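The block underneath contains the structure these notes are about, expressed in structure tokens.
Right, chain A next:
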Amino acid sequence: MKPDPVARLLAALPRAESAASPVKDYPTLRLAAPADILAAARILKDELGFAYLEMVTAVDWLGPVSLAGFVSSANPSPFTKKAPPPPVAPAAGAGIAYRPVLDMLWSFGNLQTGQKVFLRLEVPRDNAEVPSLTSLFAAADWQEREAFDLLGVRFSGHPNLTKILTPDFLKGHPLRKDYAHEKDAYDED
Partner candidate 1 sequence: MKTEEPLVSGPGLEMDTMFVNLGPQHPSTHGVLRLGLTLAGEVITKAFPDIGYLHRGTEKLMETRSYHQCVVLTDRWDYCSAMPNNLAFCLAAEKLMAVQAPPRAQALRVITCELNRIASHLIFLGTYGIDIGAFTPFLYAFREREMILDLYEALCGARLTYNYIRLGGVASDVDADWTAKCREFLEFFKPRLDEYDTLLSFNPIFLARTKGIGVIPKETAAAWGLSGPNLRGSGAAYDVRKSEPYCGYETYDFDVPLGETGSCWDRYFCRVQEMRQSVRIVEAALAALPGGDLMAKGIAKLPKPPAGEAYAHVEASRGDLGIFLVSDGGTAPYRLHVRAPCFINLAILQDILVGKKVADVIAVLGSFDIVLGEVDR
Partner candidate 2 sequence: MSAAEKPAYPQPVLNRKAGGRLLTDTRYWPTELWKSPWSLPRYRAGALWLAGIIIGLLAIGAGVGELARWGEKLLALLNRSGLPPAAVAWAWVLIKLGCVIGVIVANGLWAVWWERKISAHIQSRVGPMYAGGFHGWAQTLLDTVKLLLKEDVTPAAADQVMHTLAPVVAIAPCVMAFAPVLFGTELAAAKLDVGVLYIFAFAGISVIGVVMAGWASGNKYSLLGGLRAAAQIVSYELPRGFSVVPVLMFAGSLDLAVIDAAQAGYWFGFLPRWFVFYPVVGQLAFLFFLIASVAETNRTPFDIPEAESELVAGFHTEFSGMKWSLFFLMEYGYVLLSSFLLAVFFLGGGAAPLPWLVGIPSWIWMTGKAMLMMFVFLWFRWTFPRLRVDQLMDFNWKFLLPWSFANIAFAGILLFLMQRGWGLR
């Protein structure tokens, strides 16, 4: 008998709702407040057997990617003229409401039944802060560090929230849409 995670979570968290635009083919739940994620994760893990934290990440909905600081040519060649800058970022499709939020995404798996459930939560881009799941899932450790490093989400309660992928001297969070790369000693030309 497969548990129904969405129904159980909706019952436990009255402010949560089924996401209007779900991750295709998967049950997706939108939480209302950062505090809910811990409660939801606890229910998923202890009651429903979703003991497998698959993914922690976020989407920056600020708008199309900024090209500031991009290397002008991906393959610089001394024999060709300086290449033109890359094309302007792709135009937005219809119906996309760009807004200054980070759309958090957690994905939990149930190893017995093979089910998956996605939890979403919008937090403001500035001072984005959500509770850490490290107390429940050891797997959250590095994935939250990655989200912190690349997207600048702070996870309160994380024991070691430090940079993990980018070098220590890199300023900013590269996967934010307004990230502009500053030239450093390791850049060519």
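On how the list was made: all candidates are chains of the complex that A comes from, given by their letters.
A few remarks follow.
We take it that a contact is a pair of C-beta atoms (placed from the backbone, for glycine too) under 8 Å apart; a residue touches a chain by one contact, two chains touch by 3 or more; residues count from 1.
On a predicted model such as this, the values are computed, not experimentally measured, just so you know.
Within the complex, chain A makes contact with only one of the listed candidates (1 or 2), namely 1. Residue ranges of chain A in contact with candidate 1, taken from their complex: 21-26, 51-55, 57, 59-60, 64-65, 67, 70, 86, 89-96, 105, 107, 111, 114, 116, 118, 137-139, 141-143, 146, 150, 163-167, 174-175, 179.
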